[in-house]
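Note that this complex is displayed minus one protein chain, with the remaining chains in position.
So that you can tell them apart, the chains are marked A and B in the order they are listed, and the count of residues begins at 1 in each.
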């Protein structure tokens, strides 16, 4: 299928600059741009590619000011990143989606399955499970007894959801993620440890996306809660009784220890660690690999392990790199003072 | 079901303080305590909740001294944490457990399966596998050829156990964990790397619990060993030929490199990394995110990356945070000395 620049601009409420009749049939990255494809420029770091790209159309932010001549047609939009998201979504939606029930699968006779479903081969749907409308359960997914899944949710291959957990509407859970395994609770005893039974569950609200091979443990009592709009990347650990606030985003390999409370609209870089029983305010940003051992007030940006305010951390780290030199200077000063005395 | 305070106290060998006939029908967290539920207070950090909780009964440590009036009934026990563990276990045990063999499943004709078993749908039991009594193998678990599993062990959905590995009695392996994948061994060659075949196995002793999506690699030769009573959380990496000593506990996302030897009764925080070929003594504690590059003597507590003794680390880190200030002071001193000269 061919699309004209003017039609794409119209769809995105953008403005064409250049040949409005040039056509594209695919998307590409600006650095690999091929003729008859559409690319986008959102990160200024990639600006230099726009002057040499062979892509026919480039989506740019409305305020983009080229510093050299361009051979491509521009479409100016309020946000190039949001606009490309719209186009990729359209492209994705053209891909046929699976539907129906593949065999063999295991569906308990008491399970309720809404309309518009896909149940892949080897999927396991336990006793009393309730699946909403337009739910897609890919092969090898395990939906334990009594689990509830809302409308329009997709659960990819090999996801494991333990008994009694709840997943909202419009959620996406990627392959291999485990929801509702026992929280890590052991009481010391004379002979080692006694397991603390974990009788709570996991509640995942609407519009949550969780990456691949992540783990969200069930609560000891009550619920581990992932609130509306949260986005978790791959290989993330969320321990028992944690609450992750609305629209908080965590990059891959973050770990949150038990009963920690994470605010709304936080952003964590990769491999961040959060200690148990602490509270992170709304809108907190954490640099990758930060280790947080105490509460953080709303709106702060922290870095380091143990983490503190990013601006201070960076200053301290600049001096850290000079420590051998600084050590030498101190030694010299001591000598000079001896001489003076 | 309703339980009276006096009956619970009798069961737990505790002492009632307040209305011994008050009843509960569920458990709750002290901060969310509802009427007719039982909560517990073990961590002093949560003490303030006891003065306002609506829970009808609260389990406390025998030496708890309230600093304000209480409206709940107390049950004093030697250890509130151990006592709640007993109650949660009873609650958990009331939940019906699956049994029998679900279909379709794959059980090799040479496999031996003890009494009291559960084999979930889509479970794979390979050639020559031996499962003890009361073993539960959940759906999508893969038990490779020749694997041995002891009595009363539970293997959750989607666990993969490669050929020839051994798992003891009373073990619990959570969903998605992989036991016995090849150790990461490659010998440099002129054209890249040649794989070193990993012909050993993994041996997991009794009373071990392993969380979700963890990995225990098979040994190059001999065995990777997880000794009695070890508790490993989610997303942990144990490399080939590692030995983890009895009753050692590791929080999520720890990684132990090849041939490291970890002592007994160690406690590692989350995201700790242990270098290969080193030895960690018994009873070593490591703060979260520690990176250990050399041997550690028994009984030490280390922190940092590279890790050293925690008290020293914390002192060094206090100064690290002041480094910009310290740097300024040094500069000032240099000036003053110039002036003096």
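The definition used in the following text is that contacts are C-beta pairs under 8 Å (C-beta built on N, C-alpha and C of every residue); 3 or more make two chains touch, one makes a residue touch a chain.
Being a predicted model, the structure only gives us computed values, none of them experimental.
Summary of contacts with the chain left out: across B:53, B:73, B:134 or B:220, the touching residue is B:220. When the missing chain is restored to the complex, the residue among B:1, B:68 or B:340 that touches it is B:340. Looking at chain A, the residues touching the absent chain are 27-29, 32, 43, 45, 79, 81-82, 84-85, 88-89, 91-92, 102, 104, 120-122, 138-140, 156-158, 172, 174-176, 207, 209, 211-213, 228-229, 231, 233-235, 246-247, 249, 251-253, 270-271, 288-289, 305, 317, 320-324, 326-327, 330, 333-334, 337, 340-341. Residues of chain B in touch with the missing chain: 104, 106, 122, 124, 140, 142, 144, 158, 160, 162, 176, 178, 181-182, 184-187, 189, 191-199, 213-215, 217, 220-222, 235, 237, 239, 241, 253, 255, 257, 271, 273, 275, 277, 289, 291, 293, 305-306, 308, 312, 315-316, 318-320, 322-323, 326, 329-330, 333, 336-337, 340.
Operating definition for what follows: only the chains that are shown with their structure count from here on.
If you average the CA atoms of chain A and of chain B, the two centres end up 25 Å from each other.
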